[in-house]
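Only one protein chain is missing; all other protein chains are in place.
After this line comes chain A, so read on.
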């Protein structure tokens, strides 16, 4: 059909109009788009650039190597060892079950472990590495690396893990580390982000826990570019972390090992202290446990065995265990009496074997009595009646005040866990604790370290050091941090009359070296190491009048946990004190028979700086001692351990 020119004219006009309108609308839209581009790319560019960087750049922490712990001679007692493990990444593995089945030919795994592992792999995202095998031997690790082509998705890795080369020797003092739990995090305010790393180890107990901040070190950082799936594409920056500080302990690895071995199967504790510096040279609690078990994740069977053991291997008896100090407390009562001025070094009391106070009869351990007893004799023969009489003269307040001056009832300031305060009872304490008035009988019990008095082996060692020096000796465990020595302390005097202290020391000397001392058998015969000590036997049960009438049941006829605790405190050399030792053997029987020989051996080890020389023992005992020493399974002579450095990345 042919159009008229009029039609064409109309059409052209219409098209013109509409094309211009259309063009205007389109121009407006283009302008809007341009404006939007400008606001987004020019005005808000910084904001979006920040979001973009936040998308793609992630900070990854590099866990720092934990600080080493040395003994006083520089031997590593807590180090880091390379931990070889293998991880699996589902995305690369394809079918993890097949790969793990192949891996099992190299690394033994139980069926249940494999099932749990597969469930874990399923739960995690496809690119998250999951640990398939931990604590591999070098051979296993190497065989995985060699067989890599057959094990897609498996990556052999090495990290660092805490290790305690001395096994159980330092378990109680150092404690151990373990994986960070939610509970741990809940206790820490503003926790270090490095704690969130899945493999990170945190000090759980003892020095490891108390010095956590020092030992932890500073985490390094890696800035990495990641893709949208979170996989690392490249490393942009790497700032190495800083290993935790090396902590040098006052402990002596050889002495500690000897003490642990000497305590043997007993449920016992021994503390060796340098009386000049307060250094704890050994703090042994037996039986002990292997802290490495806890680092690796202890099996429930092992844990149950430790928990149910009646000798309580997990408890640190040196600072957590409190015992009635028994006769080892008598120096405190004697010094309280001498300082009060109510008695002096020439005062005597008569011991008929018992005394009656307020209608109640109190017995001396010697039923026949000691006759007339002076201060030095009272310690030498450990006469109870002397202290019963003294207690009535001076009262409980003077005794408990002296006990606190000697460190009993005062919590020692040491980086150890759950340190017990002990009890130096007085009137207020009893009122507060039991809601009862103090009775004279309580004073009489307290005078011989029974009743309410409680002290830890550490406190007994401190007490002994204070008696030996007359100074306010305080214990310490840390010798140096990162090579900076903790300055030797200057202890203030206790403020006791030197003469009074001499009486107490003379009494302790007589216990060992007097003709009728209770621990004469456990003396040291080398004059330059002359030893002073005090026995203690503390009851853990009441002996009824009826039992006393029938005859007191002998310890060896009682069940183990009803027997008396055996205690002994000592120091040497008598003339120039160097070391104080305390030993508590739970339910061991008599202090002189059980605790004193142990304390002497440990003291001799400290004095000799090695195995006790036989010539220090009375001639008749030497054969027996030689045999005993030969039977002991001492740790091999200290070998410098490879210090755990930084593992390969």
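Here is the rule we use: a contact is a pair of C-beta atoms (placed from the backbone, for glycine too) under 8 Å apart; a residue touches a chain by one contact, two chains touch by 3 or more; residues count from 1.
One rule holds in what follows: contacts and distances are computed from a predicted model.
Asker: Considering the UniProt annotation of the chain absent from this complex, which name among "NADH dehydrogenase", "Peptidoglycan glycosyltransferase MrdB", "Cell division protein FtsX" or "Tetratricopeptide repeat protein" applies?
Answerer: "Peptidoglycan glycosyltransferase MrdB"
Asker: Please identify which residue in A:56, A:143 or A:242 touches the non-displayed chain.
Answerer: A:56
Asker: Which candidate, A:40, A:59 or A:196, sits in contact with the chain we can't see?
Answerer: A:40
Asker: For the chain that's not shown, point to the residue among A:120, A:199, A:225 or A:240 touching it.
Answerer: Once the missing chain is taken into account, the touching residue is A:225.
Asker: Touching residues of chain A against the unshown chain: what are they?
Answerer: 1, 3, 7-8, 10-12, 14-23, 26-27, 29-30, 32-34, 36-38, 40-42, 44-45, 47-49, 51-53, 55-56, 225-229, 233
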